[in-house]
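Reading through the structure tokens given below for one structure.
Every protein chain except one is present and positioned as in the full complex.
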Amino acid sequence: MELKTFKGGLHPPDNKAWSEKKAIEVCPLAEGDELVILLSQHIGAPAEACVKKGDFVKKGQVIATPKGFVSVPIHASTSGEVISVEPRLGTAGTKVPAVVIKADGQDTWDENLSGADPDTLTAQEIKDRIRDAGIVGMGGATFPTHVKLSPPEDKKIDHLILNGVECEPYLTADHRLMLEDPDNIIGGILILKKVLGVEKAIIGIEANKPDAIELMTKACAGRGIEVGALKVQYPQGAEKQLIYALTGREVPSGGLPMDCGCVVQNVGTAAAVNDAVRRGIPLIERIATVSGSAVNEPKNLRIKIGQPLGKLVEFCGGAKGELGKIIQGGPMMGMAAVSLDVPATRGTSGVLLFSEGQVLKEPEGPCVRCGNCVRACPAFILPTEIAFKTKKGMIDEAEKLNAMDCIECGSCTYICPARIPLIQYLRQAKGAIIAKRRKV
Amino acid sequence: MDKTLYISSSPHVHEGGTTAKAMRDVIYALLPCVALWIYSFGIIKPSVVMALCIIGCMASEAAWEKVRGLPITIGDGSAAMTGILLALNMPPNSPWWMALLGGVAAIVIGKQVFGGLGYNPFNPALIGRTVLLISFPVQMTTWMMPRTHEITSATPLSDVKIAVGLTGNIPDEIKAQLGSVLFGGFGGQLGVVSGFALIAGGCYLIYRKVITWHIPVSFIGSAFVLSAIFWAVNSSKYPSPVFHLFTGGLMLGAFFMATDWVTTPITPKGMLIFGAGCGILTILIRLFGGYPEGVAFSILLMNSATPIIDRLTMPKKFGLVTQKG
Amino acid sequence: MTGFFIILVSSILVNNFVLARFLGLCPFMGVSKKLDTAIGMGAAVTFVMAVAAMVTWVIQYFILSKFGIEYLQTIAFILVIASLVQLVEMVIQKSSPVLYQSLGIFLPLITTNCAVLGLAVLNIQVGYSFLESVIFAIGAALGFTLAMVLMAGIRERVDLGPVPKCFQGLPIAFLTAGLMSLAFMGFAGLVKG
Partner (left out) sequence: MIGAVLSLGGIGFLAAVILGVAAKKFAVEVDPKEEAILNALPGANCGACGYPGCSGYAKAVASGQVDPSLCTPGGKAVVEKIAEIMGVEAVVAEPMVAVVCCQGDNQKAKDKYKYIGVQDCVTAQMLAGGPKDCPGGCLGLGTCVVACPFGAIEITSQGLAVIDREKCTGCKKCVSACPRKVIKMTPKSASVHVLCNSHDKGPQVKGYCQIGCIGCQLCKRAAEEVYAVENFLAAVKYDTYDAEKARAGMEKCPTKCIRDFADGYPEGSTFKP
């Protein structure tokens, strides 16, 4: 089969072998365990807590209500007592509002939850169910799914694209999900197709997961869903690059996928949508890969939102050697965490533990203009020039060099021989440009 | 857990390359030609020139950085690389002081006054060579015959230039020898003795992804095409393209000097333009200019156009293409 | 035709006014900090040179030679060129304030620009015909613009680099110009003219 791809990018060693053959295990939750459920686990306005200290909550019960359209409710991941509603250490390393639940060990479901047959629902009813279940993009960006499913009237959507690429090294959560629960994903895709009213749905999968490609192709046969095999190339899973690889369309600069008739959803999101609509289960669990050189036993886990990262690592045999860095998500775009006390969120696609020796400590050298970053950049901008201008405070120049088109995939920084943290300069430039635009 | 962890921006992994590693790769790629060069010209003299060039470069870089209170960067190998390239551009029988002076000029005027590695607009080794050529034209054009080590001022390129200048034609006896440029036997720069070693080194660099194919291919390609046109028009006056490719510093220039990271464009399209410019200017200077050899000048000229080329060839950002479908 | 071509090539590359004849260094150094202004300055110089070549040629052959007062050449040329530049300055100020702002004090500099005067005098010395002197003027101006544009490109980069303090600004610009002129020496002998 001919493999599709995009222009630019590179191919880092994927290190997936550590966990790709490991079946998903449920990360246990014991009586008395604390779950720290952050109130802002999605892009958009944070939810507002609707429980208070001392309340007893059941699994799946809403504990925080959305504020505004781009926002989703938050649910209790297990049954137990709310022991506090206070700022806790969050994903970003700062204290953010959270609801802390002490598990009672019973894991009792909220009896008000019920599923429905999607065929009997209207598109709007399905979207409401998706929002009420708190579903957000499971690839890590955590953008509320119901918003993505509500394009403005004038945007004609004709493609639904499913992201099963998982181009980040180490991560195998989506891979395992596709292997173990294809029906759930396909059920979700059918629902999403109905909501969007599109004919065409394509699942993009990188060629380093031949078993998943084969299985999904078989499972999708005759159900109006195609499987597109993609070349192993980072960042194949970035929205714009994925759309280009599968359809040949380019999302206009500064635009959204819907501007070229596409909606992209992660396969994990599709599975969550299926759960939410057919069975009424809100988004309180997800699959995450725990891996890295400093983990004893890399695994794929089904985790509860709010479990501290430390618990997940403990279940994987704990950390070994000297721990240098904790990464939430993949190594290319993931965020480093301050400690293992940080709770898992809806966006936690993986937890990577790097040993001290793996931490990149080389100092930044002068740019030698090798052009590696230019060739690797999938957005076709000049990272080094922008970084240089940013360093000199020439934000206007950086803007002229299309700094805003950076997708922050990290390819430039990965390949830079001078070890310049280009992506940080680009973020700095983007921040300054946004601030400047707001001012004017 | 009490240990303070590291936090840095993503990505948390790296391809593993460093500037120093790449410089070392360039030096490795040059080793075969260096060995051949030293061997062909009688081991001792060329070794001294080579050593002094390298010492001149590294010492002046270290001294400059010491005086300015900057970290000493001779460990990254870029000064050594400049020294090697400079030596390969000099007559193997150059006086010792010239080798040292060239090294100092290359590093100080060519690189350090601009702020060191990464900021120099011109190729330092070529600055060193050109400064020497203009200051000491006699010594810089006194070549040695390979193997016999006979002193001569003649190179194939200058023979052709003088002959054409006098009679308007390439004399038959020179023409007869032109076919053998591939196998050496002429005095002059490096291209003569080790064309194939240079190609091998260049291929190694492309394989190691230190350089890309763009500049060598467009440099050699454009030089070949242009000289072939002239040759086809009048083969009694203009030498053959093969002769052009394997004489003088063309191969060295195409693979090692015009591909210098710092002083050449960063965009692939810009690299093609850069290489083509180098090739065309080289042939024009060789055929019509006052100097028999134009590689160094053409690369320096294109170096000065690099910022403009970069600006004009800025890639079109993703998402600017008109909609299909 | 080949004659014109040779004049053009020779004045742009071989005998580049800035990098080979070292004329007009003042605006070359002053206005080559940014590419946009360099191009604007190049255009202004091109215009002034072309017109100056025409006017001075006419004055030389129809006034100075006629009355046998060639010894007044320099002063007459300066007078004409100065008023010409004044005129250009006024027009630019009115029509393009942005260009006027960025060219700043360098516009009046063309007034006493030795490149323009040199061009006028060279034209007469070499004995170019009217058409030849116009071609020569355009070539010289294009060469000037080329040098300015290349220089501006390099300077935009060099000025942002960590140049040692004592070399910052004009010193490094002169060094760069020197190295460029070194490179331009490669054109020596390219055409005999």
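Order of writing sets the labels: A, B and C. Residues in every chain begin at 1.
Going forward, contacts are C-beta pairs under 8 Å (C-beta built on N, C-alpha and C of every residue); 3 or more make two chains touch, one makes a residue touch a chain.
Note that the structure is a prediction, hence the values are computed from the model and not measured.
Visitor: Could you tell me which shown chains are touched by the chain that is not displayed?
Guide: A, B, C
Visitor: State which residues belonging to chain C touch the missing partner chain.
Guide: Listed in rising order, the touching residues are 59, 63-64, 67-69, 72, 75-76, 79-80, 83, 86-87, 90-91, 93-94, 97.
Visitor: Can you name the residues of chain B that touch the chain not displayed here?
Guide: Residues touching the hidden chain, for chain B, are 4-9.
Visitor: For chain A, which residues lie in contact with the unshown chain of the complex?
Guide: Against the left-out chain, chain A lists 92-94, 335-338, 359-361, 364, 393, 421, 424-425, 427-428, 431.
As a convention for this text, only the chains that are shown with their structure count from here on.
Visitor: Starting from the mean Cα coordinates of chain A and chain C, work out the distance between those two points in Å.
Guide: 60
Visitor: Return the distance between the CA-based centres of chain A and chain B, expressed in whole Å.
Guide: Roughly 48 Å separates the two chain centres.
Visitor: Any idea how many Å lie between the Cα centroids of chain B and chain C?
Guide: 33
Visitor: Among the residues of chain B, pick out those that touch two or more other chains and give their numbers.
Guide: Correct list: 116, 118-119.
Visitor: Spell out the part of chain B that touches chain A in their complex, as residue ranges.
Guide: 1, 3, 5-15, 17-19, 21-22, 116-119, 212, 261-268, 271, 310, 314-321, 323-325
Visitor: Within their complex, state which residues of chain A touch chain B.
Guide: 10, 12, 93, 169, 240, 244, 247-255, 260, 310, 323-327, 331-341, 352, 354, 359-362, 365-371, 374-375, 378-382, 384-385, 401-402, 405, 408, 410, 413-415, 417-419, 421, 423-424, 427
Visitor: For chain C, which residues count as touching chain B in their complex?
Guide: Going by the criterion above, the answer is residues 35, 149-151, 153-154, 156-158, 161-164, 167, 172, 175-176, 179-180, 182-191.
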